[in-house]
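Got a structure here, written out as structure tokens. Questions coming.
Note that one protein chain of the assembly has been removed; the remaining protein chains are unaltered in position.
And then chain A:
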Amino acid sequence: MLRYIVRRLAQLVVVLLILSLLLFFWLRLLPGGPDSAICGERCTPEQRTALRSAMGLDQPIWTQYLKYLGRIVQGDFGTSGFVEPGVPALEVFWHRLPATIELTIAALIFALVLAIPLGYFAARRKGSLLDSTGVVVSLLGVAVPVFFLAYLLKFVFAVKLHWLPDSGRQGDINATRVTGFFVLDGLITREWDAAWDALKHLILPAIALGFIPFAVIFRITRGSVIDVQNEDYVRTAESKGLTTSVIRRRHILRNAMLPVVTVTGLQVGALLAGAVLTETVFAYPGLGQATQIAFQNRDYAMLQILVLASAVTYMLVNLVVDLSYALIDPRIRTR
């Protein structure tokens, strides 16, 4: 098992190296550049030339790449030019990461807590009102674009009803920063008002972001439970006179969870993509918003770190999913 994990991590390093190379050249082949974004229409051509020269953008691309690698070896991932101008890209990444993790966890909790029980009961009562409603809602979930849902939720619950905040992570409130996870910080420091305020700011973006995963996980859970409950081993268990709760827990849920875990892992990747739109709509200062600003303004340093980080996340999540199979399915463990 340990050898397997090491091999997978080694693959990750190789993939990252190749990706960094491709990314470097792809970004620089994109039309435009940070000098355009800084200058707008106001720079004279001479000023633009001076700016490009100061940024090293007038050098051959291979020279730029070697310099970039040289900096990376020293732990310097460059400086953000737009997302947070003048701040090392790595620092921007680290202090925005908790925001996105907090939002992703909230969205996942929303999706899992609703989707698995509802999917299970919908399957057990196939054809019931609960089942039909669940199927329709999940269909909507996969059909409605994230940003549409985000604007809709915001319009109803923030703009019209004023129940929840429309944007940001926290209001104008004195809060102590400890970990960067605002809800957690509020709990640690016992600043209950800060924790509650941060939690309120999370609700709408978490629902918007978690709605697609909810829909997908609901459908997979439902389908999987329907399949599993018709398996021979379930009928055998029933005929052996096992209690319903034992059959549910040990024979149905456990076997039905394998595809659900796979899909949940994939949905974590989808959440990262969805975070770009959700964070933009809710002016939520996380990595998703950073990605949008960085791409629009050709913030190379930030884009490089953000794309590499999302690749790492995808690969690590896949690794965790693969490992979790072993925990759920003993047959895989013994192989």
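Keep in mind that, in the parts below, a contact is a pair of C-beta atoms (placed from the backbone, for glycine too) under 8 Å apart; a residue touches a chain by one contact, two chains touch by 3 or more; residues count from 1.
In this text, contacts and distances are computed from a predicted model.
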**Request:** Name the absent chain as its UniProt record does, using one of the following: "ABC transporter substrate-binding protein", "Phosphoribosylformylglycinamidine synthase subunit PurL", "Phenol hydroxylase" or "Cytochrome c oxidase assembly protein CtaG".
**Result:** "ABC transporter substrate-binding protein"
**Request:** Would you mind spotting which of A:148, A:196 or A:233 touches the chain that isn't drawn?
**Result:** A:148
**Complete:** Of the candidates A:23, A:99, A:122 or A:287, the residue in contact with the absent chain is A:99
**Message:** Of the residues A:119, A:210 or A:285, I need the one that contacts the missing chain.
**Reply:** A:285
**Asked** Among A:10, A:66 or A:156, which one is in touch with the chain left out?
**Response** A:156
**Prompt:** Which listed residue (A:141, A:165 or A:186) would be found touching the missing chain in the intact complex?
**Reply:** A:165
**Fill in**
Across the whole complex, the chain not displayed is touched by chain A residues 30-34, 36-48, 50-51, 54-57, 68, 71, 76, 78-88, 92, 95-96, 98-99, 147-148, 151-152, 154-156, 158-162, 165-172, 177, 180, 182, 277, 280-283, 285, 289, 292-293, 296-301
